[in-house]
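The complex appears here without one of its protein chains, the remainder shown in place.
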Amino acid sequence: MSRHVLAPTSDIPPGSRKLFTVKGRPIAIFNLEGDFFGMLNRCPHQGGSLCEGVVTGLVLSSNPGEYTYARKGEIIRCPWHGWEFDIRTGQSYCDPERIRTKAYPVDTASGATVIEGPYVAETVPLQVEENYIIVDV
Amino acid sequence: MNLQIRDTPATQTSSRLAIADCDIHPAVRKASDLDPWLPARWREHLASFGGGRRLGMQSGPAYPKGQPNASRRDAYPPEGGRQGSSLAFMQAQHLDPNNVALGILNPLKSGQGLANPELSAAVCHAVNEWQVATWTSQDSRLKASIVVPYENASMAAAEIRHWAGHQDFVQVLFLSRTAEPLGNRRYWPIYEAAAEARLPVAVHAFGYGGAPITSTGWPSYYIEEMTGHAQSCQAGLSSMIVEGIFEQFPQLRVIMVEAGFAWAPALGWRLDKAWRTLRAETPHLKQLPSAYMRRHVWWTTQPMEEPEPREHLLDTIGWMGWDRLLFATDYPHWDFDDPAYALPLRITDDQRRGFFLDNARAVYGVGA
Amino acid sequence: MNIPGAIDCDIHPSIPGLDALLPYMPDTWREIIQIRGIDGLNSISYPARSPLTARPDWSPEKGKPAATLAQIQRECLDPFGSAIAICNCLYGVQLLFSEDMAAAFARAVNGWMAAELLDRDPRLRASIVVPIQNVELAVDEIERCAQDPRFVQVLLLASGDHPLGKRMYWPIYAAAARHKLPIGIHAGSNYHNPPTAVGWPSYYTEDYVAQAQAFQSQLTSLFCEGVFNRYPDLKVVLLESGWTWLPAHLWRLTKYWRGLRMEIPWADRSPADVVRSNVRLSLQPTDAPPDAASLQRIIEHLQSDELLLFSTDYPHWQFDGMAAIPAGLSPALVRKITVDNPRATYARLMELVR
Partner (left out) sequence: MNVQNAHSAAPQPAAASRMAIADCDIHHSPRDFKMLYPYLEPRWRDHLDQFGMRRRMGNYSGPQYPKSQPDASRRDAWPPGGGRPGSNLDFMRTHHLDANNIELGILTMIRPHPGGFQNVDLSAALCRAINDWQVAEWTQPEPRLKASIVVPYEDAAASVAEIERWAGHRDVVQVLLLSRTVEPLGNRRYWPIYEAAAAAGLPVGIHAFGNGGQPTSSTGWSSFYIEDMVGHAQSCQSLVSSMVLEGIFARVPALRVVLIEAGFGWLPPLAWRLDRNWSRLRAELPHLHRLPSEYIRDHIWLTTQPMEEPEPSAHLRDTIDWIGWDKLLFATDYPHWDYDDPRTAIPLRLSAEEREAFFISNAQALYLRPQGDRPGTPDSVTRTRQKETFMHTTPHGQEMPR
């Protein structure tokens, strides 16, 4: 496993996402209110590109006919079959234990730290005053 | 409605006006009466599977009737059997005392509307044979209707062509509640065959189309079903007019049977009004809808509407035309109209004769 | 077969005729029925003489099959050795349009059942026929009959005016749950809708085959509407459904649940889980190929040995002789189907069986 510097945090403002390829793997990075999360961009069902799905909340119900809306912006729906995944964990809503897309730990670090290493920065130009998104792959 | 004390009806047949009764219901005494004309394959089929229709009950009506067999309690033949099953008793109770000069037989439970298309055709054919053998050949006042398996047009047309030209058959019979509205093209081959045979098409209320009696679902009570036939028949007649069968078959004549008639003027007005606005949708129509109605459609009278004051009915008939109504009793059913009481109005002799007899003779082409 | 303690979960006594019900009706209805000349309420779901309606050796010369206690004992209870048999009366009460008339007929059918059969053979139990035309009246009838522990289930038909999951029907489920009564859904229709989703067929055979599709639709509805979320202990028993359609149906329903869960957010368990906890199916007919190997595979597809409940479907002609249990089932599974599963399903059965 190695740590990869993906982009400045300012590239992915809160509520947005971006797709990267790291070690040949497509990884989608999401910014939820300043926290960053990464998941393999492949739906475990049939391989749909999750990053192209819609970010939604979760409609829940404790009783038929009652609707509660929770976790606004924290769920990604596969653009093909609409399966719902928790951006924070990669778990599917319907069957969280068995159906999940791989989650990758994401961190942020200051430019100064990053320049110290040991990170794989690939093509990202680094600046001391910036913060960077780091993923372990 | 029936509160007024009426004159005692005339008792002497000879002194009474001869009438046509355009809706008489003959019945089989027992199911096996049809056996002579039903191939063994279908007798066995009926014994095993019955005659399934598009309703849940194996036999009998969807809505329980008001009286057994929906018939007058005084109409059981003395020799036994159900009401309407004895020619002798029908003659004695109805044809002779009411001076019926022309009686049109409309058999119900005749194989029409059975789900199995070939069974429907086979039973209809047997019923037609039975009408001749049991009724019209025994009493020349009676004329028969060709019952046809109308949900299968090619079979129905074949049955019409089989009987075309037979003196005892004066119309083709449909039931009103069909699988699709009556103007639909699936039925056109039947109208074509009827027009070709110069036979009017009678549409008798009832039937087994599988759709609820109202457009808003199944009501709860028999009274709602009975009242509902008027709405159902308006829908059927609108369909025939708007889909253009009278343009396609200019010789076609249609008789609405046992659906009442007082709804006809308002329906005509509504059709005309809507068509004036919407006629781009139906460019195949060349005249006002009411004009087709006026020219191609007749109504039997029973169950007569009974407004108060009674004279309002004169307006209705005036709007429809005195040549459009064909008197009918619905014998032996419980909602029978007695000719002595059915039209207690001051009208001209011509009107009376047309209403009770001449209109029927004209439409059926049956002379004096 | 003759398995000690077997519980036959689906037999069909016939109401001998309309006259048999009159003693169980109040004067008003007795007179109305006579004055109006009402026929017996016989549904086209089982034409009187169709080969399926009664096995040849269970078809009397005169009268109806399974219409007397003696017939039922001689042809069904004694030879199969069942400890208990549950009577599901398929009289056409559900076909009626008048809610009040339907309620009167339902009361009469249940009254007849208790007096003519349950009182006279301790092996018999029955399902409550309800006037589903009016949910309040149906609940009243459940409350009335539930006082008698020999009524062990509420009986509904596979096709009616609306899908059974609709909330309008939930008071029925509340009453059933209150009294530990499973809901038995039996093949049949009130024919207020066409018997298939594509219209009216020409033949009876199509109608009967289509019953399996009706059960599939009802299972979809019960799951999607969340009936078991609200009534987690409620059991639904699909009676005379053919049952081999179940695995394939669950595959499809589960697939769509994964994609459309947000439409029915209360659906928090997979359809297969819900079926395993809440739905049971009677054994006859078993719509399977004749080879035991295929049947084994189908059973494996069920992924549970708790779903099937033994039934003869007497007097319907589903098998010959004593072959009520299809060949090839393991003895352990036969024991589950015939004894353990019915006992686990019908809570009220155990109150009397001990």
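As written, the chain order gives the labels A, B and C, with residue 1 at the start of each chain.
Everything that follows uses one rule, which is that contacts are C-beta pairs under 8 Å (C-beta built on N, C-alpha and C of every residue); 3 or more make two chains touch, one makes a residue touch a chain.
As the structure is a prediction and not an experimental result, all values here were calculated from the model.
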item	value
Which displayed chains the unshown chain touches	A, B, C
Of B:S48, B:Q67 or B:Q91, the one touching the omitted chain in the full complex	B:S48
Omitted-chain contact residue, chosen from B:P117, B:P265 or B:G321	B:P117
Contact partner of the left-out chain, one of A:G38, A:G53 or A:G90	A:G53
Residue of B:N152, B:S238 or B:T329 in touch with the missing chain, whole complex considered	B:N152
Interface with the unshown chain - residue positions in chain B	41, 44-45, 48-49, 116-117, 152, 179-180, 185-186, 278, 280-281, 283
Missing-chain contacts mapped onto chain A	16-21, 24, 26, 28, 41-42, 45-49, 51-54, 79-82
In chain C, positions touching the absent partner	50-52, 158-166, 189, 193-206, 208-210, 212-214, 216-218, 220-221, 224-225, 242, 244-245, 247-249, 251-257, 259-260, 262-264, 285, 287-291, 294, 297-298, 300-301, 317, 319-320
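Everything below uses one rule, namely that only the chains that are shown with their structure count from here on.
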item	value
Chain nearest the overall C-alpha centroid of the shown protein atoms	C
Centre-to-centre distance between chain C and chain A (centres being mean Cα positions), rounded to whole Å	51
Centroid distance [mean C-alpha coordinates] between chain B and chain A, Å	74
Residue numbers of chain B (touch at least two other chains)	none
Chain C-facing residues of chain A, complex	45, 56, 58-67, 81-84, 92-95
Contact footprint of chain C on chain B as seen in their complex	47-50, 52-60, 62-69, 115-117, 179, 210, 212, 217-221
Residue numbers on chain C that touch chain B, as the complex places them	35-39, 41-45, 47-51, 92, 95-99, 101, 161, 189-192, 194, 199-204, 207
